[in-house]
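What follows is an incomplete set of chains from the complex, kept in their original frame.
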């Protein structure tokens, strides 16, 4: 449970001037949940602006709900709503919830290597106001993109990778990240993260894989795609787990290719899909639209 | 307001054996609607399986909600839920609702002319169990498809069009339709319906237009597309209004074409899009996923 309301600027309902908050709820399904939750909101004068709900089985399944609501004096009323939700849900429900003033943007660190297409697309969309996040920093094992990143007004930290022993670099990463970010995005970061790092960082990590998973797991997917003669290449954004390329998939897309495309051209065409897929996944995560359930996701788009 | 529960067979939640009903609500937004509605469902022991809600403006906007719920003895409890909803919503809400046992399929009449691709695709999907409708009849101004339609076990009625005066044919149409169908689908029916017929039939009419509206309104869209040299051709499913090709759009899609495609080939490629778009629109309408609001639709897919 989180109330994210440190900032004074309230978030706004898309397309309007109205502040808004997001409530997400996940857990064991049973009758009455939606009524209990929306009853709390109603008692505090909140108006539901958008609500998505899904149960993966009507009997004994898992329950997922995302609710966006507005209210007069939203930052003032959120603590009372949170207390009320806690009280109501302690009465026999097996549910977790998050409550967040949408004015308070999630803080993200972007990790990159030499390839800049995913990194620059995220920074450019952020500058245009398309990504509702606060970009806290960019971290890279190369310095190639430093100047361009800083041109966007974003801090850039160079943490070289030093061979097979990643412990020093990862310790440095943790020093930079802890307390400073709400999630991490690997924007074509070409280093494998250790299980210790994934556990230690304590926030979700989103990766973009340059293939339509589960096809072409591992390294060199475009070369493998060329070798297999596929007619589409794709990209997959997923949460990072200790099992490489096996984490819950958030978003995927593909683009048509032909026999005349070399592996290098597959890579170029794929780059467009990579940046599109990653930016959608980041935006959805930032807006609390993605729920993890086992190795799957529920995404309310 | 409708309770559709004449049949004894209860509808089932997709993918499960559980009976289910759909509640749709539309009207003026204000705080407390979702809580009031789900409170009613909760009091009757119903479990919300899926809920989509949308307001087009958080202050004084229009409210749309579709709720699918299951309950023990669903057909038995629906009348009580309906009475309760009526009572609750009479208390200052400006909302209309429909309540429908999903076991009771909407009855549809399909109108066609000589082109069979949209008609056969609907019948074939219906036979496969993909379209949750009851096909009451096929009506055509040509006899070409009679044998094939009857092969699907569907009644076929031939009502010839007799020149510019449509009144006799439309009177025959009304005799066939009234009381027998919940909506009408024009599956490439090449006759223009009069305003009198549209008003008289009293049920929604869905048309498939063979272009990406509003491009190429009127007759001969593929010839116009060839003439203009477009690189995509499309199709549009929309509700029929008196203003030709101007009704609320339910669904659209396109397919890529090239300079090498003749107008006849554009038509062939477009035919695939037409049948796909129409079948999606019919299924969504049949499942109460489409709300009309002015000349727009809200579609919860």
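Chains: A and B, in written order; residue numbering restarts at 1 for each.
As a convention for this text, contacts are C-beta pairs under 8 Å (C-beta built on N, C-alpha and C of every residue); 3 or more make two chains touch, one makes a residue touch a chain.
Nothing here was measured: the structure is a model prediction, and the numbers come from that model.
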Starting from the 2 chains in place, I would like the total count of identical chains in the complete complex. 4
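Just so we're on the same page, only the chains that are shown with their structure count from here on.
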CA centroid of chain A to CA centroid of chain B, Å: 36
Using the touch rule from the top, collect the residues of chain A that touch chain B in their complex. 13, 16, 18, 20, 29-36, 38-39, 41-42, 45-55, 57-59, 65, 70
